[in-house]
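Omission of a single protein chain aside, the complex is shown with its protein chains in their original locations.
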Amino acid sequence: MPSAGRKVPPVVVEKERAMVASTISGREVELPAMWNRMFEPRVLTDYGPDGFAAISALPGGESLEWCYGCGKCVAVCPVDMVGDYGPRKIHRKVQAGTQLQAHAGLWLCTTCGNCLRVCPKQVDMTAVMPAVRETALDGAGVPAELQDIFEKTFRYGNALGQAQRRRAQWADRAGVPVRVMAKDPRPVDVLFYVEDYWSFHPRGQDAARAFARVASALGIDWAILGAEERTIGDSQRLAGEKGLFDAMADDVTAVLARYEFARIVTPDPHAFNAMLREYPRRGHTFDVLHYTQLLAPLRGQIRWAKELPLKVTFHDPCYLGRQNGEYDAPRALLEAIPGVELLEMGRCRDNAYCCGGGGGGMWLDSFSGDHMTERLSERRVREAAQTGADVLAVCCPYEVPRFADAAKSTGYEDLRVCDIVELIDEAMAGGAGREGVTGG
Amino acid sequence: MTVTTAQPPGPDAHYKVPDLTGYGDVADEVKVRLFEQVKADIRFGDYLYGCYECGICVGACPSAKFYDFSPRRIAQAAAREDVDLVYQQMQEDIWECSQCFSCLRCPRGNNPGGIVTIMREVAVRNGLTSAKEALVAYSRIIYKIMSTGTQVSPDMLRPDAFPDWGPETGDVADNLELWRRALPAETMHTTTTGWAVAERTLVELFVIWMETGALDLVARVDPGLYSILQELVEERLEEEGIEL
Amino acid sequence: MSIQGEALGCAEVAEGPVADRRQLEDPRGELLELERQGELIVQKIDREAIILATKYGRPKRIQKAHLWHHKSCGQCGHIPGYSTSIFWVMRKLGYDYCDPADQTSCTAWNYYASATSNSAAQAAVAVRNFAAAYESGYFPLIHCGTSYGHYKEVREELIRHPELRAQVRAIMAKLGKPLVLPEEIVHYSEWFYALRAEIAAKQVRDFSGIAVAVHPACHYYKIVSGDAIYSADIYGGQRTAVVTGLAQALGAEVRDYSTWFDCCGFGFRHILVQRDFTRSFATLRKIEVMKEEANPDVVLTHDTGCVTTLDKSQFAAQAHGRNVGLAVLSDAQFAALAMGAHPYRVCQLHWHSADYRPLLEKMGIDWERAWGEFQSDLRRLERGEKRYLDWDDADGVADGPR
Partner (left out) sequence: MFSDTVVVIGGGPGGLRAAHGIAGTGNRAVLIEQRDYLGGTPVAEKYSGLTPRGEPAAPQIQHLVDSVTADPLTEVRLGTEVVALDGEPGAFTVTLRRAQGSGAEAVGDQTVECGAVVIATGFGHFDPSRATQMYGYFEFPDVITQAELELMLSEHRVLRPSNGQPPERICFVQCVGSRDRQIGNEYCSKVCCGVASKEAIEIRQLLPSSKVFIFYIDMRTYGYWENEIYWPAQEQHHVQYVKGLITEVLPKGDRLLVRGEDTTMGRPMEVLMDLVVLSVGMEPSTGTRDLAKLLGVRQNKYGFIEATGAPLDPVSTNREGVFACGAALGPADLEDTVSSAAGAALKAVGYLRPRPVATAKA
C-alpha cells in the first residue's frame, strides 16, 4: 500500500555471487547479483484474534479490538501527518499477526487523544498504548533514550537527572521572594508544583521567574516544595512505567501530607492531568489548577506597564485542552495583554496538532526520527509561522524548548517562542518589582 | 486573521504530503490530456463500470504478490477520475502488471488489466519516461516482431542473455543450426524466426503496421528503432508497388 | 489430495435464472448475426466435429480434421518439441492438416509486453491470419494460449465496435482479403481434450504411476471465460476440464495444490526484462507449492508462456536453495510420449531446462539410448546424408530393427 503516496519497493533477496549447477548436465553457471535476484512475497497469512485477546487482557487494552476500520482517526493522528501511523493501521497490523510489543510503532503514539475524540467506537489509544508498553518494558524493543529517562526519574526524582537540592535555584534571581514550605511550613493558599522543566531548564526557569513576579504582584499566597518536590511522572506512566508512576505518587503524596494548603497549581499539563485524574484513583484527591486557571480570573487586577504590539498564536497543550477541556483560560490571559492580537491556527482547541512531547515523545526524538519525515514540533512550528504570527505562545513547560529547537530547524528563527506568563510579566514591565499591581 | 504576505519557507503545513503522488511538477493539463486519451479508447467503456473496493481482483493478481501493485487501485483511480493518481500509475504502476487478466473476476464487470493495456498504449504514444525505461531492453524484440512477423526466435537464446535459464539453454545456441534442421516440421528449420513466414505474408503485415499507425507508436519511445523499421517497411512496400 | 475423474460429485451446472448475464454470452451467435447483416464472413465448421460444453453450458464444436495450424512464436522459437508433438499426434491419429507459411505470430506477446500497437493493428493481424485460413479452406486451430485468449478478446471488440470492423475491413480490402472470423476460436488443448479417448486408444506407455500437477493458462480460461471447456465430471464443473481431462484419460493421477488458479508469473515483459519477478513467482507460488503439496512427477500446462516460465525459472532459484527440480511439459508432449513418441526426435526435450530424465525413467523410457539415437540422427545431418530430418526420421524408420 503506498504510504503517504509513495510506493513500497519489493523486498529483494540477492546474493553478490552464486554458482548454480544443472541437474541435467552437472555443468555450473555463474549467476552474479541481479541474475539470482528474487523477491519476498508480500502476502499476509497470519490472521487471528490472538493479538487482540492478549491486549484486551491488559487493563485499558480492551478497546483496540472494537475498531471497525472507518479511518477517521488516521486523518487527525499527528504522527500519521508526518509518517504512516494511526489506530486503524495498528488495529489491522495486530489482526494480521504483528506483535505490537516488538513493533517500533508501539513507541510513536504521543497519547494526544485526537483519535479518541473522533472515534465512533471510542477506541482509546491513550489507554491501549500505555498498557501494551508496560508489558514491553522488559523486552528488547524499549528505545534506549526512554530507558535512560526512566532510570533518571527513579534515581534523581526528575527526568533531567539534576540534583534535587537545586530544584529551587531558579528562584534566586526572580526578584521577588519565593517561599519554600520546608523553611516556612505555615499553611498556604496555593502550593505551586513547579515540575522538572520550570525547575531545571533555562527557558523553563525564565518562565518560573516570570510567574513568581506576576503571582507576587497579584498578592497571591503561594509557596513551593523546593528540594522536596519530585516529578509527578505522568509522561513516564504513559510511556509504560506505571510502576514507577505509582512509586513516585507514594513519595509525592507523602511530602504533600506534611503541609497544609488549599489548592495545588502547576504549569505542567501532565502533572495537572495526573493529579486531576490518576491520583483520585489512588485515593488522593486535591483541588488542582493549571496556572492559567489560577491567573485568568485575576487578569482584571493586573496593572499593565506597557503595550505589546504583537501578533500571537497559541498552541493548546493536549493534556490541558483536548484531554481536560481547558481552552479558554490561556486565551483570556493572552487577550488581556494590551496590544496583543491573537491569531488562531487552523488546528486549534480540541483539534490542536500535538507538539510531539506527550506520552514519552519528549524523550524519543531520535528514535521517532527514523519513522517520520519531520518532527511533530517542526510541523507545528511551520503551521504557527504560516499564520503570520510574531510569537508562538505556549503554557506547557515541555513546549518552549521543543518549539524553540523546531523554529531553528525549520528556518523560522525569527518566530519568538515563549510562555504566556512571560508575556504577562513583560507587559507588567517585568523585573521592575511591585508597581504593576493595583490595590486589593 | 491577517493574511500572510511573503510565502513562508516549507510546504503548506495543513497537508500531510503537499504533493501526494510526487508529480506535482507535471502540469495539470498534461495529466488531464493523458487521462482523456485513456477514456477515449473504444474499449474503455467495456472495461470500467465502477469499483466498490472488494479486493477480489487483488486476491487473484500475481503482480500484487510481490510488487506494491494493485489492480483495485487502477480501477479505483480511473473510476474516481483521480487524474494525479492515474498519472502516477502511468509512470510507476502499469509496467508491473502481468496482463494475465486474472482480475476479470471482478463482480462489477471491470477489467483492470484492460485499463492497464490502454494506459500503456497512451504512455507509449506520448513517450512517457516510464514507457521509454520499460522498453529500453525490449527494442530488440519489437524489431524482431515488426520486421519478421514472429516474436521470439531461436537465435535469441544466447547464454549471455539468458544465463539464468541454465547451461542447457546455452547448448541450444551452440547447436542451433543443426538442432533446427533436426526438426521434422517443414516450416520450422529457421533460426532467425520461429518458422518460415512467406514473403507475401510479411508485406501484408507491413501494410497493417502502416495503416493502423502501429509503427508510428515506436517513434516516441525509440526513435532509432523507428527509423530502421520505417526504412525497411517503406522500401519493401515500394518494391511491391503498394502505396498507402 | 488427488482428483479422481469420476469421484468429484458431478452436479450438472445449474442453468441459472434468465437474469444470469453470462448465460447470454454467445459470441458464435453474434458472429452469425453480423454475417446475416453482411458485416463479415464466418468460416463455418463443415466437417465432423465433437461437441463440448463450455462454462455456462453453450455447446462448442471442435472440428477433428482439415485444420489450419496457427503456430506459436514462443513454441516454434524456444520449445519446438511443443508444436512438433501437436503435429505428430495429429498425424498419428490420421487427421490431415495445413502447416502454413502464410501465417504471422498473433503479436500478442509483444502487445501485452510493450503495448507498441493498438486494437486496430491487433485486430487486423488476427483477421489477416483468419483470412489466410479461410482462403486455404482449413479450419484454424490455435497453438498458443496467449493467441487464443487474445483472439477471443479481439473477436469481442470486433463484435462490439462497428467502427473497428469498418477500419479492419478497409485494411483487409487493401490486402484483397475479406473481414472473416471462424465460427469458433479453438485452442489445440481443446482438440486434445475432445479426442482424449482416441489418444488413449493409441497409448503404448503406462502412465498409471505418473503423478501430474496441472497449471491452467490464464489467457485460456480467464479471458471471455464463458468460452472455455468445462465438464461436470472434472472438478465438479468448477474448473476448466482441458489438460486435466486428457491426463486422466491417459491414466495419470492428477493432484491438486493450493495455487491452482494462480498465473505462472510469465508477465509477457517480466519473463524477458523483469526476470526477478518471474523467477520469484514461478518458484515460490507454483513450483515449490506443487512439490510441497502434490509432489508430482511433472507439471502439465497448455500455453507457450507457461511452459517457458515454469521450465526456465527453476534454474536460478537454486542459488537460494529453493525446492525446485520439476519437469515441465505441455499436454501435447505428454500425449505424444504416451503414444510412444521419441523424447528427443519428437518432444525435443533437449530444449527444456528442468530435469525431465526422472520422469522419462518413470515412463519406462531409456533416455540415454534415446539421446544416442538422436545424436546419430545429427551425425547423419552433419555427414550431409540429409538436409533435414523428416517425420519418418522422427519415428526412427531409419533405425532398422530395434
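By written order: A, B and C. Residues from 1 in each chain.
We adopt the following convention: a contact is a pair of C-beta atoms (placed from the backbone, for glycine too) under 8 Å apart; a residue touches a chain by one contact, two chains touch by 3 or more.
Just so you know, these numbers come straight off a predicted model, no measurement behind them.
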Contact set of the excluded chain (shown chains only): A, B, C
Listed residues A:19, A:33 or A:53, member touching the removed chain: A:53
Residue touching the undisplayed chain, where the options are B:39, B:108, B:132 or B:220: B:108
Touch criterion as defined above, residue of C:198, C:293 or C:390 at the omitted chain: C:293
Residue among A:9, A:26 or A:69 that touches the chain left out of view: A:69
Missing-partner contacts on chain C, residue numbers: 1, 8-9, 11, 13-14, 16-22, 235-239, 256-261, 293
Hidden partner interface residues of chain B, rising order: 49, 52-61, 64-65, 68, 70, 72-73, 105-109
Missing-partner contacts on chain A, residue numbers: 1-2, 42-45, 47-49, 52-53, 56, 65-66, 68-69, 88, 92-93, 95-96, 121
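Here is the rule we use: only the chains that are shown with their structure count from here on.
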Contact pairs, highest-scoring chain pair: B-C
Centre distance in Å when chain B and chain C are each reduced to the mean of their C-alpha atoms: 24
Length of the line joining the C-alpha centres of chain A and chain B, rounded to whole Å: 51
Distance between chain centroids, defined by C-alpha means - chain A, chain C (Å): 66
Interface hub residues of chain A, defined as touching at least two other chains: 10, 20, 22, 24, 29, 31, 35-36, 39, 41
Multi-partner residues of chain B (each touching 2 or more other chains): 65-67, 164, 166, 168, 171
For the chain A and chain B complex, residues of the former touching the latter: 1-2, 4-10, 20, 22, 24-25, 27-31, 35-36, 39-43, 80-82, 311, 341, 343-344, 346-347, 379-380, 382-383, 385-388, 410-412
Touch list for chain B against partner chain A, complex: 1-5, 8-10, 12-14, 16-17, 19-22, 64-68, 88, 92-93, 163-164, 166-168, 170-171
Residues of chain C defined as touching chain A within the complex: 276-277, 279-280, 283-285, 315-320, 325, 353, 355-357
